[in-house]
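The other protein chains are all here in position, but one chain of the complex has been omitted.
Just so it is clear, A and B label the chains in written order, and each chain counts residues from 1 on its own.
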Amino acid sequence: MSSVFLSHNNIFSAYGPDSVSAIAQIKEGVSSLQLVEDSYLLEGPFYSSRISDDLLNEKFERLRPTENYTRLEKILIASLSDTLEKADLEIDDRVGLIVSTTKGNIDVLEKHSVFPEKRAYLAQLGKKIKEFFQFQNDAIILSNACVSGVLALAVAKRLISQKTYDHVLVVGGDLVTKFIMSGFNAFQALSPEPCRPYCKTRSGINIGEVGSSVLVTADTRQMAREAVKIMGEASCNDANHISGPSRTGEGLFRSVQAALEQSGLSIESIDYISAHGTATLFNDEMEAIAFNRANLQKTPLNSLKGYFGHTLGASGLLETLIGMHSLQKNMLFASKGFQELGVSRPLNIIKDTTSKPLRTFIKTASGFGGCNTAAIFQSAKP
Amino acid sequence: MKPSSFHIASYCRIIDNNIVKNDEVLFTEKTGDLSSFLKKAYKHMEIRYPKFFKMDTLSKLAFIAAETLLKDSVEKNTALVFSNKSSSLDTDRKHSASITDSVHPYASPAIFVYTLPNICLGEISIRHSLYSENSFFIFDEFNPRLLTDYCDSLLSTGKTEKILCGWVDVDKQEYDAFLYLIARTGVYPYTTDELTRLYRKT
Partner (left out) sequence: MSELKQELKEKIIEQLNLEDISVDEIANDDPLFGQGLGLDSIDALELIVMLDKDYGIKLADPKEGRKIFESINTMAAYITANRTT
């Protein structure tokens, strides 16, 4: 079976319109989370990372749109256009498109929306992106809660290995909406402060907003400097509860084991873990249990939620892209917000951003519905 | 790349107040809306699972369809690969209405949790103790070609032994479930043509 790589990529975020702008700030330890006071979205102030309208509209108008697009469509199209420009790829019938999102254009259900309710159907969102770039194949939408972003990469790899496509563009994103904020608030899951994954004083999540995209390909002529090879990937359910993280970390443990087995790599060769780390009490505890069961408690680990918040359908993809740049820069990024270990098992949380030769990382994510995904990536540099 | 040794062991179609398994009508009900139909089906099938009543309609529909096919299956390494058109929009509308209610705007955690299509995969995983691969795709219509390519990849890489695959959609009062179990033995050939035939026939 031929190797499959992640290559050209984009992160469209509060940090700026591309991956480089996000990486530059993360390197400096700057979070993009800011206090938001918007009583329509949520009663009371909250921390979030949101793309500025000015930046979004400026970048989007340059693409010369000929019709009206929703905010999410603009974000996804802006992100994908940068990735496609870098890839310089001819879009023929061998190129696939996967959209990773949990809620898509859910804001069109709001009363003041100027878009028809039909736009809330996720296939419509896929169609808009497909048509904008004139993809020949229909978009595949993956909507698998908070593992969507990293599972989308696994799906892309599997479809390339299966010869369905030669290249797949994966694009992911979700909005910060009243719909989402009210739900997580009812779940008592929101933190009143910038989140602190794995920390003793953690008190929940922040919701953030990014668009991110990547070229997944088997073509070694298409390699960006930060390209990585997908070594193994797996997704296992907890079979325990639809919202509560498993007390044994079953699904995450199994996902990590299965991804490792497929990669043929030993635990020692994993240089770091890009974990989910939402900063809720139960999620972080579950991860600590699973990583200890997998004997990964000594491996350096970070959560990037302290920089972006939880970006839902984009998060697994976004955090994988940061991991690629981390390898390329040989730099372990600090787990922002962490002070003192607040889970019951040992974990090697990265406290300060440090330089270190890096080759391989594992990305994990867990979400509602009891889903978990783990994927292992290795630098494509010879 | 095609794992030729696999078959469709069984299939279930739920549409127009009928539950069909392998060409045979298991349950039918002339009148009533979807939720009363599903409740009657639950009683008819003599299922004892109080959590059923807490599920949203999409999960109930998926649960009943899965129950007909997994009841006798002992293989725990069974992946779930589902798809639909309306995602969880039926429940999304409920959450959206309750948070913008003019008298008492409230978010219900029990509704919000179902505003993701893959929750029904979680419900089925819990019911049948499946610690397996789960994915939920959204397409404009049932897409046997893409689902087959994806399932072939899971089977040929040894990630799973069996797959419960198909379509489960709820949109207001319209609904349609077509699930099939892919296994090493079975009566129907495992091809996209056969899937299209079974889907159109019922």
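Assume contacts are C-beta pairs under 8 Å (C-beta built on N, C-alpha and C of every residue); 3 or more make two chains touch, one makes a residue touch a chain.
Bear in mind the structure is a predicted one, so any value in this text is a computation, not a measurement.
Among A:K27, A:K86, A:K127 or A:H241, the one in contact with the hidden chain is A:H241. Considering the full assembly, A:A186 is the residue among A:I77, A:A186, A:L260 or A:A365 that touches the omitted chain.
Set against the missing chain, the residues B:C12, B:A41, B:V81 or B:A107 yield one that touches it, B:A107. Think of the hidden chain as still there; on chain B it touches residues 50, 52-54, 104, 106-110, 113. Remark: the residues of chain A touching the chain excluded from display are 186-188, 241-244.
Basically, only the chains that are shown with their structure count from here on.
Rounded to whole angstrom, the centroid-to-centroid distance between chain A and chain B, based on C-alpha atoms, equals 27 Å. Chain contact summary for the complex, chain A toward chain B: residues 102-104, 106, 109-111, 120-123, 126-127, 138, 140-145, 151, 155, 158-159, 161-164, 178-179, 182-183, 185-187, 234-243, 250-251, 254, 258, 262, 367-371.
On chain B, the positions that touch chain A within their shared complex are 1, 80, 85-87, 89, 92-93, 95-96, 99-100, 106-109, 112-113, 115-119, 121-123, 125-126, 128-140, 146, 149-150, 152-154, 156-157, 159.
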